[in-house]
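Of the protein chains in this complex, all but one are displayed in their positions.
Our next item is chain A:
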Amino acid sequence: MGRRRRLVDPAAEAGAGALPKVIAALSRSLPAGPSPEIFRRAKFDRPEAPALWQLLFRLLSPRSADGASASLALEAQVCLVKSALRSQGYPRLVLAQLPEDGSRGSRELLLALSWLLARGPLPEQLLAQAHVQLGDEIPVCECEALASPGPRVPHVEAEGPVDIRCVQWLMGRLRFRWRCLIASQQEQCTLLSKIHLYTRGCHSDQRLGHLSVAETEMLRDPEGGQQGCGGGVGQSLDLAYPKSLHSGQVPEASGMMCGWCACGWVSAHPPGSLLEMQPSLCTSCALGCFAFQLLRRLERENTGLEAALEWRRGELVFWRWMDTVLGACPPEAPAAATQPTFLPRIAERGLGRLELAARELRALQEELCEATGRRRAAWEARVGGQGRGPQWSSARQALQKAVEQELAALRWAWEQDRGPARPHGPHRLVRCEDEAPGGQHLRAAEVIQALRSQEACLEAALRRLQGQCRQELARLAGALPGLIWILPPRC
């Protein structure tokens, strides 16, 4: 007995008790994490799939989703998860073939989850996103955005020639989205400005002087409140609500009892005062409510962070277990052969005529193919294989490198201009009256100026490149006399 016990792998023995703990920690560090029991059953492909679809949906859908997306039907969530995984390059085809109603495939989903976990520090990224932000944060430099490569764009080769109008259409959509984004940002700025203006004098910290959006939101709605809403200003903000924040005159007693401490000091808050948001509470209880809400949020964040730490410590056990899960999968079926085409039933009589017609069409098609083949060869010879082939891909790579070098040079020039010890990363936005001395504060005017000079550099580069393009086009146009080139309308 004892000898047998000694032969057992100590790591596995430790794993027997550690695995559920590690999975539980993982589950706590993820939003909407399912129970460890679901993970265990998923290894055996038990029907626990919906919970795992929903988890993957939460992990893969963009940050701002939250309320709106939770109400999405399971089918829609399944669809989104499949396309998100595909665009990130998930290799297993079995997942794409799972049924749309989300009822099956828990083992596959478990594999997908572990694939995502293996690619990057997922729990940490999610926790950073859900971080409780009290201030209105804005980035002052682009270092972070430029450093991270962003989602990997899958390199898709077009199956055949793509109509350029389709490409122009898509470019146009992108431009419209860009303009709508700018409009939304301007709206956000207007609202921030109003909130900062109206809540002057409300903050306990004298240096700040006014509330941020997150603080205002917590005061207004202590029950709900959003998770880390530092960036999500526009969403639940009612445009009329800054008006209700304007601090008012001295309140008079209303004779009501406070809903919390039952004191008789509830004032008739003047219309438009900050505390009107909590009409049934006295001043101290309203502020206490706010503090309590903040405390709860911080505690929740703490739990998440501790869970992430525990997960990291016991990760190895999880990966060993995932190997067994992978082993339990059936070997992947080869790529589905082309489906046998369904031929419609043809009436007996028509068969003869149909045969004739088919033969004629085939002959015609061969003729056309030959003719177009000859034409195409001649054209390719003239054009020199532009857009395809090894010459083109190497030319493209050279172009990319040149662009990267130019960008790097510009960035270096900007770094020099900024001067030493320039602050990086997000800063809290605060509106102040007086000309306080610098110190660790950064003035908006300076940041704006730096950004403007960067913009000017980039615009100059763009104009130079456009000029080069135009010269090249003019040269090409001149090379073919007698041909009139009509350029498309400037967009």
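Observations on the model:
As a working rule, contacts are C-beta pairs under 8 Å (C-beta built on N, C-alpha and C of every residue); 3 or more make two chains touch, one makes a residue touch a chain; residues count from 1.
Note that in this section contacts and distances are computed from a predicted model.
Per the UniProt record, the chain missing from the shown structure is "Tubulin delta chain", taken from the list "Tubulin delta chain", "Regulator of G protein signaling 9 binding protein", "Histidine-containing phosphotransfer protein" or "AP complex subunit sigma". Within the full complex, the residue among A:35, A:125 or A:190 touching the omitted chain is A:190. Against the chain not shown here, chain A presents residues 68, 71, 163, 165-166, 168-173, 175-177, 179-180, 182-184, 186-187, 190-191, 239, 486, 488-491.
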